[in-house]
Structures are given as C-alpha cells and as structure tokens.
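Note that one protein chain of the assembly has been removed; the remaining protein chains are unaltered in position.
Every chain is named by a letter (A and B) in the order it is written, and numbering of its residues begins at 1.
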Amino acid sequence: MSRRDPALLRGLTRTRPTRRTVLGASALALALSACGVRGQGAQDAPGEDFWEGKKSNGKLTFANWPLYMDSERTQLKEFTEETGIEVTYDEAVQENHSFFGKVQPKLADGASIGYDLMVLSNGIELTKLIELDYLAPLDHTKMPNFDAYAGEMYKNATYDQGNRFTVPYASGITGIAYNPEYVDREITGIADLWDPEFKGKVGMMADPQEVANFALLLYGTAPGESDKKDWEKAVSRLEEQREAGIVRRYYQQDYIQPLTNGDLWISMAWSGDVFQQNAEEGTELEFVIPEEGGTLWSDLMMIPYTAQNPVDALMLMDFLYEPRIAASLTEYINFIPPVPEARQEIAEKAEEASGDEKEELEALVDSPLVFPSDEDYTHLHNYVPLSAGQEEEFSPMFLAVTQA
Amino acid sequence: MAETTPTTDEAAPAGGRTRRALPYLLVAPAWLWLALFFVVPICTVLSMSLMTGDLYQGYALTWEFANYTSAVATYWEQIARSLLYGGCATLLCIAIGYPVAYWIAFKGGAYKNAYLLLLLLPMFVSFVLRTISWKAFLADEGVVLGTLKGIGLLPEDAYVLNTGPAVVFGLAYNFLPFMVLPIYAVLERMDHRVVEAAQDLYAGRIRAFAAVVLPMSLPGVFAGVIMTFIPTSADYVNSQVLGGAHNTMIGKIIEDQYLVNNAYPMAAAITFVLMAVLLAGIFAYARALGTKQVMEVQAR
Partner (left out) sequence: MTATTEEARPATRPAARRRPRRRIDWGKYFTWAVIAWLLSPIAFMIAFSFNDAQGRHNVTWQGFTLHWYADVFAYPDLTRALVNSLLIAVLTMLIAGALGGLLGLALGRYRFRGKPLTDLVMFSAISAPEVVLGAGLLSMFLTMNIATGFWTILIAHVMFSVSFVAITVRARVLALDPALEEAARDLGASPWTTFRLVTLPMLFPALMAGGLIAFVLSIDDYIITTFVSGNTTTFPLWIWGTTRVGTPPQVNVMGTLIFAVGVLLAVINAVLARRRG
C-alpha cells in the first residue's frame, strides 16, 4: 500500500523543509530543556523552634515497611485507646532509595509528603535526609519512655548522635545464613563465604554498605574506622570473590527462597528474615554471627519537617517504647526491639501461656537473633559512617562490584 | 491511494480553507503530545548529560563533555554485555520465530488469526509476572532441572538460573512476538502462487525457499530485528530476575543512577550513549538494506 504512495516517496525526497523543520524544532526543544535543576535543600529548614505552637491534632499517618506490624495493627489500636489519636498506617516503604526518591521532590518544595511518621534504615538515605534538612529535630522532653527504656546501644549511634532526628523502631543483625541440608560443616565466619567449596552457591547482598562491611571485617578492619584505602582493599577482595565464580548473585532481600530450595547454600542474611522463615514454614535454616564480626543496623522512626501532625507522631514514637508494647510488636516482627525489657515481658507471657503459643514465645525469648546477649553485641558493628561527600566516592566503588 | 479529491466541489464552499487546514487540525493534538513528551525529553537528556552538580547544590548546564568519557570508561562492559545479550536474544528469536511465522503464513489456513492470537496471549499477563514465573520454573531443583537431574541428564550441581544464558532465554521469551509479527506480515502478503512456481522451478522446497522466499521476506526480518534488538538490549528486568553476579545490563545502571544515586548528569550521559549506539546500529543496518524498506514495513 504505502510502497505505491507517491506522497511518501515525494516526501522522502523533498529534504529542504524537513531539515529546516527538524533544526528549528530541535533548537526550540534544546532551549526548553537547558534549564538546570535547583538545589534540593529544604525550603524552610526546621530549627530548634520547630515545636513551638504545635499541638496534637488527633490523627496521624504512619509509613512503614511491609510485614513490620501485624495485620490487625494491634499496637496502633492500643495507642488510639489510650490517647484517642487515630492512626492511618501505610506500608509504603519498599526500599530506602525508592521511598526517598518519591518523597524527596516534595520535601525540597516544602510540601507535605502525606506522612507524619516514617521508618527508614540507617544508611545513605538517612545521611541525605539529615544533610538536606528534611527531618524535624526531636523533642526529647516529650519522650519519657525512650529515655527510660531504650537500650544503651541504641542511643547515640554513629549515624545520629544523641538521637537528634531518629529513634530505632527495630534493629537487625547482618550475619550468615546457611542451609544445613546442603552444608555439612559448621559455618563460623565471613571467610566461609569466600570458600571455593561453595562455588556458585553463595549469596551476597547488593547494598553497597552491607557488602563493604563484610569485606572490611574479613580482614579485621572495623567499618567505623575504615578509610579510603581500606575501601579499595575491600573492593579488590570482593572482586576476587566474584571473579572466582563463588558468588551466585547479589541479592536485595530475596535470598531466603533460594536458600530454602537449594539454589543457595550459604548467604549474607538478616536475622529476622531467617527467624520468620523458620517460624512460618518450619524450615531449619541456621544463622550465625560471624566470628570476624557482624553488623547491627536499625530501622529508624523519623518525622519529616513538613509533617502535618508532628506532635501526634512524637507521641506514637514514644508510645512504642513502652516495654509491653515493644514486646507485642516483637512477637510479630521477630526483629530486635530497642527495648531490652521487652524480653522480660515476653518471658512472663510465656509462663502464663500453654501449648503452641508457649513454645513460640519461649523460642523468641531464647533466640539470640531477637535478643542478642551482651557478648553478641561486642561482635556487632555499625555501618561505615559516611558524610554526603564521602558517600559519592564510596557508593560507586562498591556498586561497581555488585553491578558488574 | 485514498486521497480526498474534490470530485463534487459544490459541497465545499466555505469548506475550501477548512479542508486545506483539516489534516493539520487532525494531526495537531498527536503532534503536540509527541513533541512535548517525546522530542523535548530526548533533548532534555542531551542537555542534562552536560550538567554538573549534586542533590544539595542543584544541577547546572556547564557543557561537561567529560560526563561522556566517564560514562563510557566506567560502564563500557555493561554496554557491551547489553548489546551481546540483545544480539543473542535476537538471533534466538529469528531461529524460533521465522519457522513459526512461515508455518502460520503458509499453512495456517483459516486459523491464521487464531494462531496469532495464541502467540499474543501471554502479553495480557504482566511482563513482570511472566518473568518471575520463569524464576520458579528454572530453580535448581525445580520442575525442569529437578526432573532432568533425576533422570541423570544433568550433573547434580548444574544450574541455569542466575547465568547469562538464563537472561538471554528470558529476553527471547518476552520479545518473540515482536519478531514473529513483522515476518508474518511480509510472508502473508506474499503471493503464494509465486512460491509454488518457485518450488516447481527449483525442484525442491528448500532451494525454492532459499532462492525466492527468503530474500522476499528480508524486509520483515529487518523490521523484526529492529523491534527485537532495541528493546532486548535496553531491557534490564530479565537480567534482574534471572541474572547472576556478572550479568548486569546497562538499563539497570541507568535506573540506579537516576533513582538511587541521584547522579542525573551521569545517568543522562549513559542514556545518550546507549541511544547513540543503538541508532548507529540501525542506520548502518538500514544503509545495508535500503532506507525505503524501513519505512515500508513500518507503515504496514
């Protein structure tokens, strides 16, 4: 049909107006597109007077990760009973960077992001949030529960000295998980992840900070004290591991299924994931804190500076630090609560319970994955502390390994 | 050619000017949409690739051509790998798709459209869902591999998932219809009597095919190659789901640079390099086969 279309042929051969139109159009388009992008710092950076004149509005919106609260939202219901404040809960946080990417433009514009309280992990996004002045400074005079009940290691972490902007919601350990069905011997440390015996069956994490921590710890460098030279050595160790074909893949969080079905035999893993998997599906995956050291990370509660109901958010933050509330939360999410007394609460509840429930609660109480001992804590490190400038060097180095 | 020649001009008094303007009025909305949301964005990528800055200070146009050298130097491996996987997937699609297109066009009979519908049916399910299902299928001890290992056809520690071939497999799977349809379109329009005559003349179906059918179907293959090679090279979902430690494709890098690192100038530079490489490939290919044929098949 079009083969015989003389108009098309004529048009193809008539070049002058086409070229002129194209040039003119592209000049216009270029002009339109040459405007830059302005700096993304907060419009009206929150100062110490942030809380002046603010009062409770009776409601708040809470953004959290999936599977971080039971589907009945028991703790939120208790909060509403006690204070009368209504809470809208949204499992909006899938990944730190995607959530950050979503809220960042609105925060840069000084607009509300639709949430008053959000939970994000410590790491690069947190650094960005703090340096861009997107977070409201917390008023600790209104947080008696945190003061009284939070464990010592959760106050004053390297990523947020003095808990100026954040308090932990739940913490976890990054260690090594393995499937005893396929692994005959006992796994003890990070060196096992480099063992050629497990070629093609080893999982590592894709997050640059996680993978960097392990590579640094492998040769005895604490992440908190590492510098650029250490990072470079870490990168070369990781590249060796990858080039030898030992690493199957760099996983985001989806290593559990491959571990269960035999695609992976051993992997970097988060404590709560292993616990939940064993509890829900009856698998027998093992989790160890490496002898060279593991990392302790936290998912932190924070209030954006454009929140509509910051006072209510602050009240909920503090409410979750009551030991019995922290205990009931831990029963579901199986990650480490920032309240050590929660363990006592669960132990007491276990004594009064019976049958299956008693077994589950006792398993929780005894689990070093949920309640690490003091000795365990000595083996745990924080992430590498990075300022925004350092992060621009750090990330590309390690992303080059995981995104080869 | 269906051009509205005014045979009965009496019906168009005041309509004369309107009729001349009519085509422009018809195309204006679509033109505007494409100009604003296709042409301008491409130019924005170009201008953004020449900016410098970061999230805190903003980004400004500084004609930073070093972004390009930096992009190529850092990511040439992923770019090359993307082209390689795209090429392999395209070849695989030709190998699988051409026979299918041929059979449906020549032997499909009354059910031609039904066959085409069956081929296109998977498109109704989300592409993400389809690729994830393959992950379950190809598990080390899963339905496929487990059975093969049980029979003894495969060694115990063989695995397919998280390798380069798995990615190529996924790409070929997802983009096969894009190869079959253009080839089918050309083969179907072919005059079957020509083919029969060729078969008689050449005393053999294979020779008739090679000498007559194949050359005539090349425009379809060409269109199919374009419709397959470009998306497969730039796709990264298959690599994310089915790939392993050393299979990252350039699309993932671009996504990360935009959405994770907020390194917009670098991201735009990589995007532009990818675009340029693919365009260069098409124009070289088009030159080899003749420009007219590009527009021809596209206009089907």
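Just a few scattered comments:
By definition in this document, a contact is a pair of C-beta atoms (placed from the backbone, for glycine too) under 8 Å apart; a residue touches a chain by one contact, two chains touch by 3 or more.
Just so it is clear, the structure is predicted and the values come from calculations on it, not from any experiment.
In terms of the touch definition stated at the top, the absent chain reaches A, B within the entire complex. Note on the undisplayed chain: of the listed residues B:121, B:211 or B:280, the one touching it is B:121. Contact with the chain not shown here comes from a single listed residue; of B:145, B:186, B:212 or B:227, that residue is B:227. Within the complete assembly, residues 1-4, 7-8, 11-12, 15, 19, 22-24, 26-27, 29-31, 33-35, 37-42, 44-45, 47-48, 96, 99-100, 102-104, 107, 113-115, 117-130, 132-134, 136-137, 139, 142, 173, 176, 200-201, 203, 226-227, 230-231, 233-237, 241, 250-251, 254-255, 258-259, 264, 267-268, 271, 274-275, 278, 282, 294-295, 298-300 of chain B touch the chain that is not shown. The set of chain A residues touching the chain not shown comprises 1-2, 7-8, 11-12, 14, 17-18, 21-22, 33, 35-38, 66-67, 90-92, 94-95, 102-103, 105-106, 109, 113-114, 252-254, 256-257, 260-261, 277, 280-281.
Please note the rule applied: only the chains that are shown with their structure count from here on.
Averaged Cα coordinates give chain A a centre that lies 36 Å from the centre of chain B. For chain A in complex with chain B, the touching residues are 1-8, 12, 25-26, 29-30, 32-34, 36-41, 97-98, 101, 104, 128, 131-132, 200, 204, 242, 247-250, 258, 261-263, 388, 392, 395-396, 399-400, 403-404.
For chain B in complex with chain A, the touching residues are 1, 3, 35, 39-44, 46-48, 51, 53-61, 74, 77-78, 139-142, 157, 159, 161-162, 243-246, 248, 252-253, 256, 259-262, 264, 291-292, 295-296, 299-300.
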